[in-house]
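Written below as structure tokens is the structure these notes are about.
Of the protein chains in this complex, one is absent; all others appear in place.
Then we have chain A:
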Amino acid sequence: MIGINVNNYKNVLNTWDEMYVHDGNLRGQYHEIINYLKKESLSDLNKKEELAKRLFMSQGITFTVYDSGEGIEKIFPFDIIPRIITSLEWSLIENGIKQRLKALNLFLKDVYNSQFIIKDGVIPAALIYSCPHFLREMYQLNVPHDIYIHIAGIDLIRDYDGTFYVLEDNLRTPSGVSYMLENREITKRLFPDLIPRCKVRSVTEYPSILYKNLLALSPRAVSNPTIVLLSPGMYNSAYYEHTTLARLMGVELVEGRDLIVRDQKVFMKTTTGMQQVDVIYRRVDDDFIDPLAFNPNSALGVAGLMSAYRKGNVAIINAVGNGVADDKAIYSYVPEMIRYYLNEEPLLKNVPTYRLGNADEKEYVFSNMHKMVIKKTNESGGYGMLMGHAASELEIENYKKEILKDPRNFIAQPTISLSTAPCYMDGVLQPRRVDLRPYALYGPDGISIVPGGLTRVALKEGSLVVNSSQGGGSKDTWVLSS
């Protein structure tokens, strides 16, 4: 018996499917892989699924759930069928993200310096000053090359007609890029020869581009600056990613306790004494980075780091205080920013967003709760969210009360259905919701986006939430060269 039968594929109504058009027709970019899958027997495909799990496990690409004393190790669910993006789609994504990032970076420089955008009345001052991630410590602090957003993970989704929308700008410490790299490595093992045959563009350049950018940001003019990756430590859920990136770039992985600040310079404790640090790629949040400047209870950061930063003795990547630009209430102004700073029309659309701090918009949202997704402006990872279409009356009433306590902290968006992509489950292909997070690197030479990204999948049937903290998985993401 031969493998996959695509004719049984039941695509979801009123939803864009990445593979399936209608009446059994597939999009061109999926022909090659479906032909391949048709020739494989189901038992071979199941074996591939097993192999993928084993590879993740033996490489220690796991996260640990500590609930019963003993840590239980789990792998992030991985679906073996790649998500495929055509070169035409990719060029829109690439140009759109570059444009957006340029504007957001200008916004950060502006908001921490002259604040023209407030003075010109484009964004209300109250909105910016009420954002908890707007940090006065950053005011008039010169960052190297005026770059704030060195690494961005912009989340994209597709509506029923295939239009791309930006769902979130992650400009602080976006994670997941190691999965982009590992997923590709696994796919190479699962489907030998298929990647070159489909003309899939490579993602392996990512660490070297990032390293080149970090090197260029060193404030000291020395031939061999010390670059470190600052991690919260091995109990952080993204620790695997931190070690992978440190290894791929050949930089030192440090924790807060390895660093010390003296005379407004940062040093690391080595076996042969103190060594000055020039560039810190940090994966520790703003709040925890310096107990003297921010959260005084943090043991993850380095006391005095902000003073070294302000003095220009160390570069911090991403810059501190970026949270004001990816705040969900500020998000709704990004198209305005693009027009204001670049005098261009946005290439990628924003999801329509209602700010509940605004009385009219709040009223509209309250009378249409079932059609809305409501989010807290300063939360990410799918926490604190209300999905109106799936919530009970009681949940909605309670959530409304929550909103009324502090409307500024909430936004609402109409439910966007998210496109589906085929997943291999129980021996058949089934459509599941996906999003896409490409990773953009902003260096002194400009913005580069590695052709690919992380496709997250909501593995539960009908679910719209793709976050890994909420039971999502991931797929390899192919960008075709032609």
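Just so it is clear, contacts are C-beta pairs under 8 Å (C-beta built on N, C-alpha and C of every residue); 3 or more make two chains touch, one makes a residue touch a chain; residues count from 1.
Assume contacts and distances are computed from a predicted model.
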{"item": "Undisplayed chain, where the name is taken from the UniProt record, one of \"Beta-ketoacyl-ACP reductase\", \"Glutamyl-tRNA(Gln) amidotransferase subunit A\", \"Putative alpha-E superfamily protein\" or \"ABC transporter ATP-binding protein\"", "value": "\"Putative alpha-E superfamily protein\""}
{"item": "Among A:T272, A:N343, A:S367 or A:S482, residue touching the chain not depicted", "value": "A:T272"}
{"item": "Hidden partner chain, touching residue among A:E32, A:E205 or A:D258", "value": "A:D258"}
{"item": "Residue of A:A52, A:I227, A:A246 or A:I403 in touch with the missing chain, whole complex considered", "value": "A:A246"}
{"item": "Contact footprint on chain A, counting only the chain that is left out", "value": "57-60, 233-234, 239, 243-244, 246-247, 252-255, 257-258, 268-273"}
